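All protein chains but one are shown in place.
Think of it as A, B and C in the order they're written, each chain with its own count starting at 1.
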Amino acid sequence: MNSFGRIFRVSIYGESHGPSLGIIVDGCPSGILLEEKDLEPDIQRRNPPLEGTTPRKEDDRPQLLSGVYGGKTTGSPIHMMFANTNIDSGVYEAFKDVPRPGHADYTARKKFGDFHDTRGGGHFSGRLTLGIVAAGVVAKKMIAPISIQARLTEAGGSTHIQEAIKRAQKAKNSIGGIVEGKAVGVPVGLGEPFFDSVESVLSHILFSIPAIKGVEFGSGFRSVQMTGEEHNDRIIDKDGTTESNHSGGINGGITNGNPLLFRVAVKPTASIPQMQRTINLKTGQLTDLEIQGRHDTCIALRMPVIVEAATAIVLADLMLLEQRTPRIEPSS
Amino acid sequence: MNSFGRIFRVSIYGESHGPSLGIIVDGCPSGILLEEKDLEPDIQRRNPPLEGTTPRKEDDRPQLLSGVYGGKTTGSPIHMMFANTNIDSGVYEAFKDVPRPGHADYTARKKFGDFHDTRGGGHFSGRLTLGIVAAGVVAKKMIAPISIQARLTEAGGSTHIQEAIKRAQKAKNSIGGIVEGKAVGVPVGLGEPFFDSVESVLSHILFSIPAIKGVEFGSGFRSVQMTGEEHNDRIIDKDGTTESNHSGGINGGITNGNPLLFRVAVKPTASIPQMQRTINLKTGQLTDLEIQGRHDTCIALRMPVIVEAATAIVLADLMLLEQRTPRIEPSS
Amino acid sequence: MNSFGRIFRVSIYGESHGPSLGIIVDGCPSGILLEEKDLEPDIQRRNPPLEGTTPRKEDDRPQLLSGVYGGKTTGSPIHMMFANTNIDSGVYEAFKDVPRPGHADYTARKKFGDFHDTRGGGHFSGRLTLGIVAAGVVAKKMIAPISIQARLTEAGGSTHIQEAIKRAQKAKNSIGGIVEGKAVGVPVGLGEPFFDSVESVLSHILFSIPAIKGVEFGSGFRSVQMTGEEHNDRIIDKDGTTESNHSGGINGGITNGNPLLFRVAVKPTASIPQMQRTINLKTGQLTDLEIQGRHDTCIALRMPVIVEAATAIVLADLMLLEQRTPRIEPSS
Partner (left out) sequence: MNSFGRIFRVSIYGESHGPSLGIIVDGCPSGILLEEKDLEPDIQRRNPPLEGTTPRKEDDRPQLLSGVYGGKTTGSPIHMMFANTNIDSGVYEAFKDVPRPGHADYTARKKFGDFHDTRGGGHFSGRLTLGIVAAGVVAKKMIAPISIQARLTEAGGSTHIQEAIKRAQKAKNSIGGIVEGKAVGVPVGLGEPFFDSVESVLSHILFSIPAIKGVEFGSGFRSVQMTGEEHNDRIIDKDGTTESNHSGGINGGITNGNPLLFRVAVKPTASIPQMQRTINLKTGQLTDLEIQGRHDTCIALRMPVIVEAATAIVLADLMLLEQRTPRIEPSS
C-alpha cells in the first residue's frame, strides 16, 4: 500500500520520530546525474522561511544509499533516507486514548490497535512528504524538459497570504489554502481512458498527501456553471493547441499537449494552540485537550514543492508506460 | 490499465459500437446471490426517463457469463457482458481528422494512431460505464449493509435542475452538474495513509468516469475558507461519532465511521447541436463541424448510479484488504 | 488473481461447463493485424488428432469481441471468448463430497465452499487454457520475429511417445511427459535481477497451467552434477553468443541473446478409467470411485502450444517493459 506507480515506482517508509524515514525509487532509467546535493533545493523549499510554518528545526539532510554509482543512476532502486535526530517521545502517547480533533489518532488506533507509533504522527506525519519531495527531484530530472510549477494562490480565503497567516496566528488558529499546479511541455498521449486517466493517477497521489481534501482539473468545479459551448476548448492548430484550456490539458483521460492545469484544496492545520473538546476513549468522558509545541499555522505553505514532486512522479511513470507502445503505422 | 482494485478487481473492455462491452469482476467471495435480473434496477437508473438524457434506445440487457452457478457467486471471475446491437459506423470516421472540441478524438488519434475505433467514442464512450454499474451491483451486495446514495444536487449552476436542462435544450447547448455521494455504515479503519488513502482510491476511479473533472471530500474546497477551529470535527462519542463532518468521514486517509461524504463536478456534455469551430488535422485548416444525432443535454443526470457503483467497488476492495489484518491485541 | 502481466496483461475467466470462457488481453499495441481465423491454427494444435487426447468434441471457435477494428488491434482491451455448447451438468456434483484423487475437488470445496462449479472442473478446467492459447497468438504477432517452439520430447518416461500412450490406454492408466520450450531471436536485456527474472516470470505462468509440476531452465536439475567450469557458458562473440547454453539463455535473470531454453514436467492425467479409492467427506467413510467419460491418456500432448503461448505472453510483457527504458549513453 505504501507504493505508488507502475514502472517508475516509489515506496515510502518511516515514522516522524522513529530512527529514519525515506523512499525507494524503482524503475528509474540508468545514466541520470544524481547527487545528494541535487536534492537539497527542493527539500529546502519544503521548509519555506515564512511565517506560518513551524520554526522547529528538522534534520532534513538526505542520504543517497543505493542505486547511484559514480554520480549517475544505475537502473537499480534508488534509496533516499532521512535520519530523525529530533525525536520527542513524551508528548504523543496520550493521544491514543484522547484523540486530537482533525487528526488520525482515532482512526490509527482503530486500524493498527495499540501498536501505532503516535510520536509526531508516526507514519501519518507530514514529515513523510520529505521522501516524496526527494523522489520528485529524481522524477523531474527524468522528465526534463517538462517544467512543473505549483504555487499557493490563496490562504484562509484571501490572496493576501502573509496577512491572513498573521491574523490566524494572532487568533491562535490555523488556515488552509489553494495550490495551483501547472506542467508545461507534457507530450500528447499520456494516460488512459480506463482506469488510469491522468486525472485518476494524479489525484491518487495528491490525495495521499496529508491535508489535501479537494482536487480539480482545468475549470473543475467551476465547469458546472458553464455551458458546453463555453467549456469546449477549440483546437486552433494541428499540434493540438487549444484556444482556451477548460479541460486542464486532458481529454478522455489523456494529455492533449496543452498545459496540464489543476488545483488542490488544503484544509487548515488540525493542530491549533487552543483548548479543544474531544473524548477520552477509555473513560468515554468528554475532555479538553491542548496540543503543545509549535505547529504550522498554514500547512499549505509547504505544499507547492510537494505537489510538484507528486506531479513529476506521475508524469515519469506515465512517460515510461507510454514509451512502451510501438505503434505500427499503416504503410500506405 | 483497464483494471482497477487490488483484491476486488474489475477489468473493463469493449467499445460503444463494437460487438460487445463488459466487465470482469475478480476477487468476489463465493456464495453471494446474483442473477441477471439483480443488475437491472441500477442499469435502468443509468438511463433516467428524464429530459436531458438521450432518447436513443440502447440495448442494456446484461448477460452473466461466468462466475455464477446455481444463482450464487462461485469465487471465480464474474463476467458481465452487454451486446451492442445498435451499431452505427458511418458518422464517426470523420472525427479522426476533424476532432470534436471537448472530446477525446484528438488525443485518441495521437495515442493509438489511425487504429482507434472512433464509432460512438469507441473505448472512450460513456457507454462503458454500463460495466461499472454492473460491477457496482455485485459490490453493493458484498458490502451490505453499507448504504450508498448519490444524487444530482445542481445542474448548470442551478438547483432547479429540470428548468436548467430545458433552458439548455432550447439554447442548443449543454450543462454540467454536481453529484453528491454519501456512504453510511462504513466501518472504521478502511484505507491507508500512503498511498491508498480512501480519498486516493475513490478519486482514482471517479476521475476515470468520463466528464468528471473535480472531486472533493467533506468540506473540500470550502475548507480553505475555514479555520482549524471550525474545520476540526469534535469526537463526541466513544464510537468515533463527530459533531460535524468537515473531514467527510476520513482522517489520515482512513475511514472514521462517520458518513463518507464527497462531491464530484461533472462538466457539460461535449456534444452540442451547434456548429463548432475546430481544425482539420490533415489540411491544417480551421473548419466548422456539426455533430449529428441525439446527445445528452446533461450527462450528469446519469451519474448518480455510476458514482454509487464506483464507491461500492472501492469499499468492497478496501473491506477485503482490511479483513486481512489479524491484529494481535496485547494480552494484558 | 486471474490476471497476469504488467503491461501486456491477460485476464482469464470462465468455467468448463458454464456459458462461456475467455480472456482479455490488455496493453497490446494498436495496429497489429488480428482476425478470428488467425487464432484457429494454434487452437487446433491444442486438440492434436492423436491417440491420447480425448475424442470429445469441444466447441473451440473463438469470438473476437472487442479491441479490434478493421482487422487491426486498436490499443483497447482485446476480448476473445469461447462459448461452451457441450454442457454436461449431471456427472460432477458428486465430486464435492467424494473428491477425485489428484484433482482439485477437495481444495476447491475447502476454498470456495459449497458454491464451486464442479462441472468439468469448473474454473480449474484445462479447457481454460483455450484463452491462454488465444492470447498467445496475439503475443506471438507482437513479438515477431522472435520464434517460439515447444515440443513433447518424452511421455511416460519413453521417447516412443505413441507406443507409451497405447500401453497406458490398454492398462486403463495415464502418463505424463516432458515438454521442451525454445525461443530464438530474443533480444538481450529482458527481465530483472529481483524479483522479475525471466525464470521467475516464465515459471509463474507455466506453473499456473494445470498439470505442470516442474520447470527448469538450461541444464536445470542436471546442472547440480556439473562443475562450474563445465556449466559456465563461454562467450565467444561480441554479440554475446556463447559456446554452450547451460544457462538457458539467461544470466542474472536477464536474457543474454542466446536461445531461451527450458523444460517442463507434466504429471500424468489425474482422471483414469479405473476404480480408485477416496473418501466421502460427508460420511468420513472410504469409498471407491470410478470416473466416467473419456479423458486424455496423456494431457502432455496438448501442452506444446500452451507452453508456447505462455512464453509469448511473457516475452511480450517483458519487451514492452524493456522498451520503456530510455538509457542515456555517455557522450564521450
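Heads up, the rule we're going with is that a contact is a pair of C-beta atoms (placed from the backbone, for glycine too) under 8 Å apart; a residue touches a chain by one contact, two chains touch by 3 or more.
Source: prediction; values computed, not measured.
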| item | value |
| --- | --- |
| Omitted chain's touching partners, listed by label | A, B, C |
| Option from C:Pro48, C:Gly113 or C:Pro259 whose C-beta touches the chain left out | C:Gly113 |
| Option from C:Gly71, C:Gly252 or C:Gly293 whose C-beta touches the chain left out | C:Gly252 |
| Residue, one of A:Leu65, A:Ala144 or A:Leu286, that touches the chain absent here | A:Leu65 |
| Missing-chain contacts mapped onto chain A | 1-3, 9, 11-15, 18-22, 24, 26-27, 30-31, 63-70, 72-79, 81, 111-117, 119, 122-123 |
| Where the missing chain touches chain B, by residue | 6-7, 29-32, 75, 320-321, 323-330 |
| In chain C, positions touching the absent partner | 1-4, 12, 99, 101-104, 106-108, 110-115, 123-124, 128, 154-157, 168, 171, 173-178, 188-189, 192-197, 199-201, 203-205, 207-208, 210, 212-221, 223-238, 240, 246-248, 251-257, 265-272, 274, 276-279, 281, 284, 286, 300, 321-322, 325, 327-330 |
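In the analysis below, only the chains that are shown with their structure count from here on.
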| item | value |
| --- | --- |
| Farthest chain relative to chain A (centres taken as mean CA coordinates) | C |
| Intercentroid distance (Cα basis), chain B paired with chain A, Å | 24 |
| Whole-Å gap separating chain B and chain C, where each centre is the average of the chain's CA atoms | 36 |
| Distance between chain centroids, defined by C-alpha means - chain A, chain C (Å) | 43 |
| Junction residues of chain C, two or more chains touched | 30-31, 75 |
